[in-house]
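Of the protein chains in this complex, one is absent; all others appear in place.
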Amino acid sequence: MAPMLELENVTARYGPVQALHGVSLSVAEGEIAAVLGANGAGKTTTLRAISGTVRRHGRLQFAGRELGGAGPDAVARLGIAHVPEGRGTFAELTVWENLRLGAYTRRGSPKDDFARIQTYFPWLAERRNQQSGTLSGGEQQMLALARAFMQRPRLLLLDEPSLGLAPLLVTEIFRIIKELNENEGLTVLVVEQNAHIALQVAQNAYVLEVGRVALSGPSAELQEHESVRRSYLGY
Amino acid sequence: MKLVPIAVVAAVLAVLPFLLSGYHQGLATRVAIYFIAILGLNILTGYTGQISIGHGAFMAIGGYTTVLLSANHHWNLIATLPVSLGISFVCGLLVGVPALRLSGVYLALATFAFAVSVPQLPLKFSKFLGGSNGIHTAQTKSHLWLYIVGWSCAAIAFAGAWLILRGRIGRAFRAVRDSELAAVSSGVSLPIYKTLAFGISAAFAGVAGSLLVLVTNGFAQPNEFGVLLSLQILIGAAVAGLGSLWGVLVGAVFIGLLPSVAPDVPLIGSSHGQDVVFGLIVVLIMLLLPNGFAGFLRRFEPRVKTAIKADPKSS
Partner (left out) sequence: MIGLAKRKTAVSTGVSIPVLVILLAAAVFLVIGSLVSSIFAQQTVAGLAQGAIFGSLALALVLIYRATEVINFAQGELAMATTYVAYQLTLWHVTYWLAFFLTLLIAFVLGVVIQVVVIRPVQHSVIAVVIITVGLFILIDGLVAWKWGADLKFMPAPFGNQVYHAGSVAFSRQDLGTLLVTIASVIVLWLLFQFTKLGLAMRAAALRPAAASLVGVRVNWMLALGWGLAAVLGAVAGLMTEPTQFLQPTMMQAILLYAFAAAVLGGLESPAGAVIGGLSLGVFLNLIGQYVGFASAELRLPIAFALLLLVLLLKPNGLFGRRQVRRV
């Protein structure tokens, strides 16, 4: 079966600075894949390359289609939801407005999509009219996830969902991610500094170093790998 | 400094008046006037990054100073120029202080407000400032005299600007423009240099205003110094762009000569032709030759242009 997402030798730069030096990876349908690495390794840039937020070269294929030079809005319409650094929510707008925006690319009323959301994020309903900037960090992360799910994407790109969250919340978030993956068949590519939880949840992982894939393989293998244990797992 | 081209230009300017009729000498003098004003605005906007759409007001201050001194107190016309420079300089400092609190569009609007309001003052204080008819000085001079004085002032202004900008002050200005944060960390006092830039810039404009009054037969009138003048200076500075000598000269020629050329445009051929042509050229220049003004434009966008394309405002 062809992979849902395939990157081959993708390069990207910010002005004069080359951020990706040829990243290749592939994510199968229904899989959760993780991208690990230190700060500056190019994890965020990889996601940006996929969603078209940064100009890139190389081959990117999604569900058999070349992504070409598609910009972020086109990529969203193709069925990729990118939850960026900073969550990409609109702090000035209400929870409900954020969710409506999540459903922007869908036809029909967002109410049906919202009903599905309720099962994963039951507390959202009562906070509909709250300005999302006044939510707590954990709640905002949940909102970002809910917003992305309203899009009913085929591929979910998550940039460091654990950032700034207490350990209990991190567990919660990843539990929901796993549920979404198992119940809705959502393919997930998650970038994380928290290698521990990422490797628990993902089936396969890639370790980036200085804009290249240094290691890749099933999570179980990587968890046992000497350098991964030392650099990213702390033992 | 390219001495050869400057020498060539100087030679051309020296010979020119003898080849031109009085009317055209007047036009050439106007180019000198715009040259000085644009030079001043360039120092402010091009070198310290503070947008001003108010230089018409400083020109008004200079112009009225000259006329008042010469009409009411019978000053020698040339002697009024340093006074006009001094007074405009002080006014520039006075404007520069509150301007420290504003930036970008807000500063543009504030200076725009200044440009609109100052010409209204003579209307209100008409006893002192002559109302809508303005004040008139009886000392008029020949076209040749005006040409010589005008371009001499332009030469002095240019030399002055060059000296200021190559020294410590110029480096400080450039530091302010490129990164205020870095400038402060290097010990450059922002308030002093930003205000100084306003003062110097206004001084140039003031002298230009004095000359403008003389060129228009010694009349200082409110509608001469209206908003359009400020806009023209800004456009001239934008056309000049690169902050080099050639740039300012090009800008001054554009502003100074276009109004007289345009009425001959066959398609339009009326007095409104100049507006259409002028406006069209400004729009086309900004659209088609962005690289030509890249230097000027980049003075406002010190951020490195990255490949991130999602945000049209590229923040």
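Should a chain be cited, it is by its letter among A and B, assigned in written order, with residues numbered from 1 in that chain.
Keep this in mind: a residue touches a chain if its C-beta (ideal position, glycine included) is under 8 Å from a C-beta of that chain, and two chains touch if they have at least 3 such contacts.
Computed from a prediction, not measured in an experiment: that's the story for all the values here.
The chain omitted from view is touched by exactly one of B:Cys91, B:Ala238 or B:Ala252, namely B:Ala238. Only one of the listed residues, A:Glu66, A:Glu92 or A:Glu179, touches the absent chain: A:Glu92. Listed for chain A, the residues touching the missing chain in the whole complex are 51, 53, 71-73, 76-77, 81-82, 84, 86, 88-90, 92-94, 97, 100-102, 104-105, 123, 127, 129-131, 133-136, 138-139, 147, 151, 166, 168-169, 172.
On the side of chain B, touch with the chain left out of the figure occurs at residues 51, 98, 101-102, 104-106, 108-110, 112-114, 116-117, 120-121, 123-124, 231, 234-235, 238, 268, 270, 272-283, 286-287, 290, 293, 296-297, 300-301, 305, 308, 310-315.
Assume only the chains that are shown with their structure count from here on.
The mean-CA centres of chain A and chain B are about 53 angstrom from one another, to the nearest whole unit.
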